[in-house]
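All protein chains but one are shown in place.
For clarity, chains are labelled A and B in written order, and residue numbers in each chain start from 1.
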Amino acid sequence: MKAAAAPFSRGRRAALGLALPLAALAAWELSARYGTVPDYLIAPSRILAATWEMVLSGELWRHTADSLLRAIGGYAIGGAAGVAMGLLAGIARPVERFYDPIVSLTYPVPKIVVLPILIAWLGAGDASKIAVITAAVFYPTFINALYGAKGVNRLFVWSARNMGAAPLQVFAKVILPASLPQVLTGLRIGLALAFIVTVAAELQNSRSGLGYLIADAENSLRFDLMYAAIIAIGVIGFAGDRVLVALRRRALAGQTLGKEGAHG
Amino acid sequence: MADAVLRSLARWYSVPLVLAVWELLARTGAVSRRLMPSLVEIALAVWDAIASGDLLFHAGISLGRAFAGYALAIIFGILLGVAMARSRAFDALFEPIFSFGYPVPKIALYPIFIFVFGFGNLSKVMMIFLECLYPITVNAFYGMRGIDRVHVWAAHNMGASERQIFWRVLLPGAAPAIFAGLRIALPISLIVVIITEMIGESRGLGYFISYASASFEYSTAFAGVAAVAVIGFTLDRALVWLRNRLIFWERGAAFIGAA
Partner (left out) sequence: MAAGAMRESGFGTLGGAGGALLEVRDLEKTFRRGARTVQAIDRFSLTVSEGEFVAIVGPSGCGKSTFLHILGGFEPHDGGTMLLNGAPVRGPGPDRGMLFQEFALYPWRSVIGNVAWALEVQGKPKAERIAIAERYLKLVGLSQFRDAYPAELSGGMKQRVALARVLAFEPRILLMDEPFGALDAQTRELMQEELNAIWQQTRNTVLFVTHDIDEAIYLADRVIVFTARPGRLKDEIRVKLERPRRIDVKKTAAYMGYRNRVWDSLREEVLKAREEFR
């Protein structure tokens, strides 16, 4: 076992961690400048310059705002419904029995399949995209809230009852905080899904948004724009996750943190 | 007997209830019949698509792609996760790639994949591989790290070699977490195959659904959706079945669970 081996220092760890990405970037930059690589592999320095230009011109912001509106809209609706229904199902057997078969049957189904049909129903604009994002976000938030509420230590509930707490108080003061870690886990999975589905829907059929920007730039062979949009998506996905992790840390201060940290 | 039927009806009542509401909406014309075909029309469309061979053809294409990417992700994900858990150098090298890349929607890279791997199968398989790699690797890593140290100690105590400990203690000990990763990755493989087939392709269920929908044949589109639903559900059940056979010592995964 390696148990006895001395751990790496922070500096050495960071250096090793940066090694692979930096080496890949350097090789890319050099071969794009001096070698013969396909057109679509333009130099990272040019990608950065193009991204910066688009940030300044405001073009990137416009598409980013459109994507964010859809992602956050669907996330808010799907997440709120998922958490509310999940908690309700966790404390009320009849609600659980209503949802359980439906959710079990449809959970493994990729929600994106209904996008073409939603487009037919709601049009190709924001509504159909927000609807499919809502559906995708609902499942993980619902399931995690359900198991969070069901997994609350019975003794917590008993002792609150014993102190004379009313059912509503038990819910607000015991079940809600006790299931919070798992509710937040579900919300975190849901956020990642919201961004994936947003990009997928925009790639497939859209007139604005970062996914559209990628598809459009690809068609017009504007690779610098394509990479700029990809970078923006990466930054949004990463930043959104960080915000949730920070919120989680604040919300759970004092509670023992779950195992899922920055590593996902 | 009648009792058992009643009981399963009581457990599953909500599914027929939802279907009945659907049928009611479709038949009364509360929603345009064209947009919301009745269940009978969808069933007929399923039958037609099967009879013509279309559905099986496209389903076969999609499944082949999903399996190829998924299998690659299993092989490399487990190897990488185990290597990261066992070697500090591997951990330091790859940890940032996985922790930074995890929340990023990697599907945005698909247009680049098309340029690199072409429009055909390879770009889709590689996209599925990349998306599935993350949960499988991360779960294998945590599974290996989370093994109870007394299990390793007891094996050392008996004089087991590193190799024996790896195969007989660490791998079975990490198996539940590894399977949790496989279960998360399975629907991801389906999502990615469907999305990529909807974007630019002339084969596969994603294409089948978006084509039918674009040509206003909504009952055929719903037939495709139903096929995806059946595939997704069946594969998930099969994976859970396999898991409960292989990891018999732990209580089975919940019906929904492990999201």
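The criterion applied here is as follows: a contact is a pair of C-beta atoms (placed from the backbone, for glycine too) under 8 Å apart; a residue touches a chain by one contact, two chains touch by 3 or more.
These numbers come from a predicted model, not from an experiment.
S.K.: The chain left out touches which of the shown chains?
M.R.: B
S.K.: Out of B:169, B:192 or B:226, point to the residue that touches the absent chain in the complete complex.
M.R.: The single option touching the absent chain is B:169.
S.K.: In the full complex, which of B:2, B:51 or B:158 touches the chain missing from this view?
M.R.: B:158
S.K.: May I ask you to list the residues on subunit B that touch the chain which is not drawn?
M.R.: Where subunit B meets the chain not shown: residues 148, 150-151, 153-161, 164, 168-169, 172, 175, 247-250.
Rule of thumb we're sticking to: only the chains that are shown with their structure count from here on.
S.K.: With chain centres taken as the means of their Cα atoms, state the distance from subunit A to subunit B in Å.
M.R.: Distance between chain centres: 18 Å.
S.K.: What residues of subunit A sit close enough to touch subunit B in their complex?
M.R.: 1-2, 5, 7-8, 12-13, 16-21, 38, 40, 97-117, 119-121, 139-140, 143-144, 146-147, 186, 189, 191-192, 195-196, 198-200, 203-204, 210-211, 214-215, 218, 226, 229-230, 233-234, 237-238, 240-241, 259, 262-264
S.K.: Under the definition above, what is the set of subunit B residues touching subunit A in their complex?
M.R.: 11-15, 18, 35, 86-89, 92-100, 102-105, 107-112, 114-116, 134, 138, 141-142, 152, 156, 162, 165, 186-187, 190-191, 194-195, 198-199, 205-206, 209-210, 212-214, 216, 218, 221-222, 224-225, 228-229, 232-233, 235-236, 254-257, 259
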